[in-house]
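Only one protein chain is missing; all other protein chains are in place.
This part shows chain A:
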Amino acid sequence: MSLAKRIIPCLDVTNGRVVKGINFVELRDAGDPVEISRRYDEQGADELTFLDITASSDNRDLILHIIEDVATQVFIPLTVGGGVRQVEDVRRLLNAGADKVSINTSAVLNPQLVADATKHYGSQCIVVAIDAKQVNLPDNPPRWEVFTHGGRKATGIDAVEWAMKMQSLGAGEILLTSMNNDGTRNGFDLALTRAVSDAINIPVIASGGVGNLDHLVDGILQGHADAVLAASIFHYGEFTVQQAKQYMAQHGIEVRL
């Protein structure tokens, strides 16, 4: 057979704890990152993504220690993002044990960072995260705009064009989050996911809005995503990663069981 579609649990981390927000606000504690990582690894997660959502720079180093701990116990790919501003930040995260580093706001403020980081460390370890919000007027064709600073700042940049530009600068993968859907549990923005995935040749991870296992199936089959990311359905024990994979396999999706 061929390449499996990936399931990636996402851990939003602040002050050393995993938290979960709704529409980018209202945080709720979900537990210890190392413990949660081990649990997902045992359940068959294909990768793990950590987003450092610490607002201030005071506690930035906490994430390095967490990644160091996780990397000695869990032997699957680890992606880390949040607050990456310069090539030096990429280096520190890779040295701590990250396999890929995700760049979001800084890619918009300084696209050259993406080019420099991929030149130094290779495309395979640079993920560009895009937070996109639907902005078209009613009855107009769908259009999505890139937002930065954790979803607080509009940029005026078209999300599909931005993904293409990031690919041309060397990004190895796109982590695409729908701000409209994030935390709603109503499913991915399938039109957005499909528009971006069909426009580029690098893999796309769909993110934002998963509330049940059908949403994961839809993200792959209808959204054309290469991987699906989810947080709350796994954090609070509703489903295990293994259950999600079995469900996807039953729907004809190739997964690593």
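Quick notes
We take it that a contact is a pair of C-beta atoms (placed from the backbone, for glycine too) under 8 Å apart; a residue touches a chain by one contact, two chains touch by 3 or more; residues count from 1.
Assume contacts and distances are computed from a predicted model.
The subunit not displayed here is recorded in UniProt as "Imidazole glycerol phosphate synthase subunit HisH", chosen from "Substrate-binding domain-containing protein", "Imidazole glycerol phosphate synthase subunit HisH", "Transport permease protein" or "HPr family phosphocarrier protein".
Screening A:Gly16, A:Gly31 or A:Pro77 against the full complex identifies A:Pro77 as the residue touching the chain left out. Among A:Asn15, A:Asn95 or A:Gln250, only A:Asn95 touches the chain that is left out of the view.
Checked against the full complex, the candidates A:Ala4, A:Leu62, A:Ala115 or A:Ala249 give a single residue touching the omitted chain, namely A:Ala4.
The missing chain lies against chain A, touching residues 1-6, 41, 46, 71-72, 75-77, 94-99, 120-125, 172-173, 198, 201-204, 224, 226-227, 256.
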